[in-house]
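Notes follow once the structure below has been shown.
Only one protein chain is missing; all other protein chains are in place.
Chains here go by letter, A, B and C, matching the order in which they are written, and residues are numbered from 1 within each.
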Amino acid sequence: MVRVGILGAAGYTGGELIRVLVHHPEVEIVFANSESNAGNRVADVHEGLLGDTELRFTDQMPFDQVDVVFFCFGHGKSEAFLQEHTIPAHVKIIDLAQDFRLKGDHDYVYGLPEMSRDAIRQCQHLANPGCFATCIQLGLLPLAQAGLLTHDIAVNAITGSTGAGQKPGATTHFSWRNDNMSVYKLFAHQHLHEITQTLNELAPASAPHVADPLTEGYDTDGITVDFIPYRGDFARGIFCTEVVKLDQPQSADSIVALYKDYYRDAAFTHYCDAAPDLKQVVGTNKALVHVEVFGRKVVITSMIDNLLKGAVGQAVQNMNLMFGLNEKAGLGLKAIAF
Amino acid sequence: MVRVGILGAAGYTGGELIRVLVHHPEVEIVFANSESNAGNRVADVHEGLLGDTELRFTDQMPFDQVDVVFFCFGHGKSEAFLQEHTIPAHVKIIDLAQDFRLKGDHDYVYGLPEMSRDAIRQCQHLANPGCFATCIQLGLLPLAQAGLLTHDIAVNAITGSTGAGQKPGATTHFSWRNDNMSVYKLFAHQHLHEITQTLNELAPASAPHVADPLTEGYDTDGITVDFIPYRGDFARGIFCTEVVKLDQPQSADSIVALYKDYYRDAAFTHYCDAAPDLKQVVGTNKALVHVEVFGRKVVITSMIDNLLKGAVGQAVQNMNLMFGLNEKAGLGLKAIAF
Amino acid sequence: MVRVGILGAAGYTGGELIRVLVHHPEVEIVFANSESNAGNRVADVHEGLLGDTELRFTDQMPFDQVDVVFFCFGHGKSEAFLQEHTIPAHVKIIDLAQDFRLKGDHDYVYGLPEMSRDAIRQCQHLANPGCFATCIQLGLLPLAQAGLLTHDIAVNAITGSTGAGQKPGATTHFSWRNDNMSVYKLFAHQHLHEITQTLNELAPASAPHVADPLTEGYDTDGITVDFIPYRGDFARGIFCTEVVKLDQPQSADSIVALYKDYYRDAAFTHYCDAAPDLKQVVGTNKALVHVEVFGRKVVITSMIDNLLKGAVGQAVQNMNLMFGLNEKAGLGLKAIAF
Partner (left out) sequence: MVRVGILGAAGYTGGELIRVLVHHPEVEIVFANSESNAGNRVADVHEGLLGDTELRFTDQMPFDQVDVVFFCFGHGKSEAFLQEHTIPAHVKIIDLAQDFRLKGDHDYVYGLPEMSRDAIRQCQHLANPGCFATCIQLGLLPLAQAGLLTHDIAVNAITGSTGAGQKPGATTHFSWRNDNMSVYKLFAHQHLHEITQTLNELAPASAPHVADPLTEGYDTDGITVDFIPYRGDFARGIFCTEVVKLDQPQSADSIVALYKDYYRDAAFTHYCDAAPDLKQVVGTNKALVHVEVFGRKVVITSMIDNLLKGAVGQAVQNMNLMFGLNEKAGLGLKAIAF
């Protein structure tokens, strides 16, 4: 049994993590830390856990009793936490925030199993990817590796409201969001950092530089990911299209073959022959990817559950890899479907 | 032209009132008061008004320039406002809050046109009914008048999220409310006050007393309205069923005739032969009522748009009556339907 | 491993059953029968199964290779099927339709574990309860057993669209149903048969007869379940309130104690201290029950996922009991929550 500690356990991702882990056959939750909820029953705070666990939140952090700690903090707080606290070296860390996703003066591995499964298996510290970033990268990885990203990429991605977190606000008010659509952080979403990092890392040396527009701007010699995020009127899921322009026309078959080959051994990412819909992945840790070709344009559709493959499910998948468990352990989640 | 002033114009009902009044052929909005939004364009604050009005909020209250003032305050603030301000005697007041709905030491007429159209026509001060109260009363008025309310009445009413107002909170968070159902203020909703007041007022002397359980409790000799309010996962509308037990079985025809007769001259309340659905009224000032009879049980279905017939639309209907206009002026609202 | 065959496998409940069983640790699906889909991949027909199974539909029915057969036919077709086919005596049958729910000239046990767990454990043939019937009965069982059902019972239950099945129609058209509410089969839903059967069976001899209004009418000496079914604008779940009138006032504590005691050993039905909401059970096999008392009125809230505890999940729970497995095996389903 992997002994687990959870920090920030009273938040959205904390709750979803507990909902997954209480049914994981090889995990014991040792502590769920939350100062503000210390003493309260987890099932009284997190929707859907009544009858599944008698666990209570604690303000303690007994790191010596665990094998791994999940950081479910808000962005920026993981690094701050580590400056004030010492976690024993043998305890693995899985950080769900964005603090260590970009390479730098740290040893965190970027936890996208479809790109770095071996490195994840051997790492001690892991930075779990962002939800949009996961979905968009899974749509582009095979083309990046093949050196086929040579023009600006049009990305449109629609997210459920859980992507906006737990705190109520104007754009998560039901009266406003129900039946509504809008865009936000147009061409400026922070996940562009990790997306461009991955695309450059995976591409052959001959491929053009993918510019990070947040640091390099849009007047650049590199190619850019032109990312429009939309607020969707559903709670869970990210539905994404990516349009890539090729230098030369290629057959649909050859492009599809690239995708099928790339994801042949993926545990949760599947190429889908027919155009998929979002609810095929909601409630699961799966990603579905579909491709069509029109002249020199490749149109990819990719989709995930933002709280699972886009956050907690991928974190557990990474934990499974880090501890040598079956990659799918505890993640045989029934699709909601309807 | 009726010259209108609006207090509390930056709130939910304020916004909906402006959305109705900008298209009213016989109204001029003289001022829309909001201290916090003074100077801002109304169309920048209230969804859906761009292109309809160049009006700006003001912190002034030029009562001498208007014929009527709408109070769109939160509950309890109308009375407080009147203690601190003087409104000229010739200016009519329409209060959308609950402050003057119960009879007392004031001259406000309870503004349910289906019950008191004549009194409304002659009144200077009007208390606009609550949304649930409107919908439930319209389901029960004909039976009350006929003296047929002699047993406890089972009322189940499902409301849209706009009933909870503009301020975001846990139960209006999209991630929670979407696809969800719950109950609240079980057997204890404050609208029971005005409902019981009306039922007792309308009933013949021989009918049993309808107890107000909020003041008399449920261990009472009177009959009670057993009201379960539900939070629905839609934004607009109240859908209500009322079950009334008769002393003696009566034919469905005779009961239906009571309803058709009662609402024969109603401007917006219609008896519906087939079982109606909520979206037939959404976006309009209409109420639909339908009745079926099983043995000694009469089952009524009633429905309104909570922001229109349940608030702003009824307020404008009352204004039309108070100024001798066509009762339907400005209220020929297209049904949203889908 | 329990070897399973599924008839009617291409329908809604067939699909949901497969979504559950592919992750059940002690089940092997031997065949999924569908004539019209024979040869097609199950994952191409049923949403959410891509990557979970390579199973294909078959038009064969190799009963000699299975331990249990699930009937996922439409209502009325199970009995017809058995008249035309012979299933070996050692093969257990779990029928999800209504054909054998009422006692009669057959040996099917009514499969509500909260009432008949021991009989289920020993039965060979099982009739799985209806969705509304499950939710309503779970709200009333403790009071029935205590002999406290002595007056007509007001039941209001709101169901998701999946209750209406797979075939598209006017009331399941998204454009109509979205944001809408309506009632149907008012006081006449067919589940009243099984509900009244249970309440009479469970009640002490001294309790009044519960009339089945579908056969006895509403002008009856017995008490009646006055059931109003609503179409909700969500896909999954049934949310129900039941109002029971007692002969004598009782303390809330004593009533709550009845419920806690009755469900003490239930695997999936939990008493909830705070008022629950529907999404606490969506995606799971759980039922939640909550009680409040006002004078002589007991107000119960009960809720389930109609496709799981109301159909497929309960069928698997019954299968677990019939084969001596852990009652919860394969049913540790993550709550969708949002």
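The criterion applied here is as follows: a contact is a pair of C-beta atoms (placed from the backbone, for glycine too) under 8 Å apart; a residue touches a chain by one contact, two chains touch by 3 or more.
Quantities reported herein were computed from a predicted structural model and do not represent experimental measurements.
Of the listed residues A:A9, A:L96 or A:I158, which contacts the missing chain in the full complex?
Of these options, the touching residue for the absent chain is A:I158.
Using the touch definition up top, pick the residue from A:G76, A:G169 or A:G217 that touches the left-out chain.
A:G217
Which is it among C:D179, C:D226, C:D277 or C:D305 that touches the chain not included here?
Missing-chain contact among the listed residues: C:D179.
Among the options B:H125, B:H191, B:R236 or B:K297, which residue touches the chain absent from this view?
Candidates B:H125, B:H191, B:R236 or B:K297; residue touching the omitted chain: B:R236.
Write the list of chain C residues that the hidden chain touches.
Touch set of chain C with respect to the missing chain: 47, 160-162, 164, 166, 168-170, 172-179, 233-235.
On chain B, where is the contact patch with the chain that was removed from view?
Missing-chain contacts on chain B: residues 15-16, 19-20, 22-23, 44, 46-52, 162, 178-179, 235-236, 268, 270, 272, 274, 276-277, 279-284, 286, 288, 307, 332-338.
For the chain that got dropped from the picture, name the residues of chain A it touches.
So the residues of chain A touching the missing chain come out as 152, 154, 156, 158, 160, 175-176, 178-184, 186-187, 213, 217-220, 224, 226, 228, 230, 232-237, 239, 241, 243, 245, 249, 275-279, 282, 292, 294-297, 299, 301, 303, 338.
In this section, only the chains that are shown with their structure count from here on.
Please tell me whether the contact surfaces of chain A and chain B are same or different in residue numbering, using the over-half criterion.
same
Could you name the chain whose Cα mean is nearest to the mean of all protein Cα atoms here?
Located nearest the centre of all protein C-alpha atoms is chain C.
On a C-alpha centroid basis, what's the spacing between chain A and chain C, in Å?
About 36 Å separates the centre of chain A from that of chain C.
Could you put a whole-Å number on the gap between the CA centroids of chain B and chain C?
Whole-Å distance between the two chain centres: 39.
Roughly how many whole angstrom separate the Cα centroids of chain A and chain B?
That gives a centre separation of 46 Å.
In chain B, what residues contact two or more other chains?
160, 175-176, 178-179, 233-235
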